[in-house]
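These notes concern the structure reproduced below.
With one protein chain held back, the other chains of the complex are shown just where they sit.
Per-chain residue numbering starts at 1, and chain names A and B are given in the order in which the chains are listed.
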Amino acid sequence: ETWDMPMAYSASNFHSATGAEFAECVTTGTGGEVEIKTHPSGSLFKGADIKRAVQTGQAPIGERLLSGHQNENALFGFDSIPFLATSFDDSDKLWRAAKPSIEKLLAEQNLTLLYAVPWPPQGLYFKNEVTSVAEMKGIKFRSYNNATSRLAELTGMLPVTIEAAEISQAFATGVAEAMISSGSTGYDRKVWESLGYFYEVDAWLPRNYVFVNTEIWNGTSEASRNVIMGCAKLAEYAGNWRAKEYTGFTLQGLRDGGMNVGPASEQMTAELKEIGDTMTNEWLEAAGDEGKAIVDAFRAE
Amino acid sequence: MTVLRGLRSGLDFLYLAAGVLAALCLIAILGLIVVQMLARWTGEVFPGAPDYAGYAMAAASFLAFANALNRGSHIRVSILLNAVPEGFRRVLEIWCFGIGTAVMWYFTYYAYRFVYWSWKFNDVSQGQDRTPLWIPQSVMLFGGAVLAVALTDHLIHVIFRGDHRITRDLDDQSHAE
């Protein structure tokens, strides 16, 4: 049986590379009983359509940035709370704490989780040097969802909505002067042409999730399911490794482009942490008891 | 006969009304673009403007499909249709309208399911507009259904009257190229 696997990011992205290896592992491991064909770059379904497509069996398996669905349920945004888990290790802990809830939530939607791989940590890009939150006041800040708009509000910056495809142009023309994103975004968009500073605040590490339609999953032989789960473990491990490698690579790229890359000042870090607490509390209100359980479990570790 | 005449004018009103709504959607798109620009220049935010413009785009297209069909705006390859004798042309037109009718009723049925599931799943937009998607999608369903009705209307006409009711305006059609 062939499983077409829609993926949202370009074939050269490390998530897509991980997915392609996973597909090959499954195809070989099951002796062709399940053959996975990846379709990167949103060539089958666009990113926003992938979850629903898998949910309804239009595609058996797919990959999606799950925090994209936080309008639907705040729980999906657990990995995108600013300054809650600010390192690969913390992000791992947070994921372990949240996994049961997310699996349960996905199960209700006819989805079975296979593996999750983080993006490089999110840092702050600025045109000029910034050493405290007070200095951010009035700076035009790229927002792309409600959380980033709220972050702008709390830091006194002016949110401007800019789609991913328009980032480099927006900075070049001064439509925006700051953003929060991973090092890879800035590297891909060559933002050093207009921005000078990247602060490694590691605000959060969003994840891509690979999930399969539960009915199709249950209809697959146990032997195949075991192989697929094994391949998923390998993919998760390899993906994590790649994410770390890629973080270093892109930050070096930003440096080579002429940007100042480094940690934020102590004062700024402390102030951002406070804003993070505010936003964590707001998220907890939206996500209810289940959300509280996740954060408590994470903090207890 | 009065029933038929009433049906006739009712249908014609439906196609026209949907077309006028579509035109209003174009004006809405213009308004949204302008407001978004103004917001950007004045440092304000208008969250979700691109999403709303996208919904208006879909609405403008689907609501206008039937009107565009009736005015001959939709492109088709008419070499064969023009080359064959009258009697065969009628058969060919029945085939074309038959295919079109089948495709659009199929579309309409699945559009109904699509909207139903969006509502059932509580599917909300992933953009900053947070719109429940069944609302804009219902407009697509409605527009698709109107086109299906229009195609059926023409099909019945070709079968019983020998010709469809499309008034072709070449000038109108060619403005897309």
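Here, a contact is a pair of C-beta atoms (placed from the backbone, for glycine too) under 8 Å apart; a residue touches a chain by one contact, two chains touch by 3 or more.
Following the convention adopted for this analysis, contacts and distances are computed from a predicted model.
Participant: Using the UniProt record as the reference, specify the protein name of the hidden chain from among "TRAP transporter large permease protein", "Cytochrome c1", "AMP-binding protein" or "Glycosyl transferase".
Facilitator: "TRAP transporter large permease protein"
Participant: Who touches the missing chain here, A:Asp4, A:Glu200 or A:Glu290?
Facilitator: Among A:Asp4, A:Glu200 or A:Glu290, only A:Asp4 touches the chain that is not shown.
Participant: Looking at B:Ala22, B:Val45 or B:Val124, which residue reaches the missing chain?
Facilitator: Counting the whole complex, the residue in contact with the absent chain is B:Ala22.
Participant: Which listed residue, A:Gly57, A:Pro100, A:Gly138 or A:Gly288, touches the chain dropped from view?
Facilitator: Answer from the full complex: A:Gly57 touches the omitted chain.
Participant: List the residues of chain B that touch the chain left out of this view.
Facilitator: 19, 22-23, 26-27, 29-30, 33-34, 36-37, 40, 50-51, 53-58, 60-62, 64-65, 67-69, 71, 73-81, 92-93, 95-96, 99-100, 103-104, 106-107, 109-111, 113-114, 136-137, 140, 170-177
Participant: Could you pull out which residues of chain A are in touch with the chain that's been left out?
Facilitator: 4, 37, 39, 43-46, 48-49, 52-53, 56-59, 162-163, 165-166, 168-170, 172-173, 175
By definition in this document, only the chains that are shown with their structure count from here on.
Participant: Once you find the CA centre of chain A and the CA centre of chain B, what distance in Å lies between them?
Facilitator: Between these chains, centre-to-centre, one finds 38 Å.
Participant: Help me check something: in the complex, which residues belonging to chain B touch chain A?
Facilitator: The contact residues of chain B facing chain A are 40, 43, 45-47, 49-50, 117, 121-128, 130.
Participant: Hey, which residues of chain A end up touching chain B in the complex?
Facilitator: It comes out as residues 48, 52, 55-56, 68-69, 71-72, 109, 140, 143, 145-146, 149, 158-161, 163, 175.
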